[in-house]
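The complex is shown incomplete by one protein chain, all other protein chains being positioned as in the whole.
Moving on to subunit A:
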């Protein structure tokens, strides 16, 4: 699984990255997590509100920080 966190590097993006790593650990999933900070690439995903979460090149969330439970759901759904 390849996960990208889109966002210029503000607090919200860092929070999303931390929550994502926590959720992955809890679900015992391995994934390559990278953050994408350059604007053309971010907008290239059709995302205008950050932070955004991209799983296997699909945007699954944009514009806010999810709760831990929602994040677990998103990641579980993405694996099946």
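Worth pointing out:
Here, a contact is a pair of C-beta atoms (placed from the backbone, for glycine too) under 8 Å apart; a residue touches a chain by one contact, two chains touch by 3 or more; residues count from 1.
Keep this in mind: contacts and distances are computed from a predicted model.
One subunit of the complex is not drawn; among "Permease", "Glutamyl-tRNA(Gln) amidotransferase subunit A", "Monosaccharide ABC transporter membrane protein (CUT2 family)" or "Flavocytochrome c", its UniProt record names it "Permease".
Residues of subunit A that touch the chain left out of view are 7-10, 12-13, 39-40, 42-52, 59-64, 66-67, 69-70, 73-74, 77.
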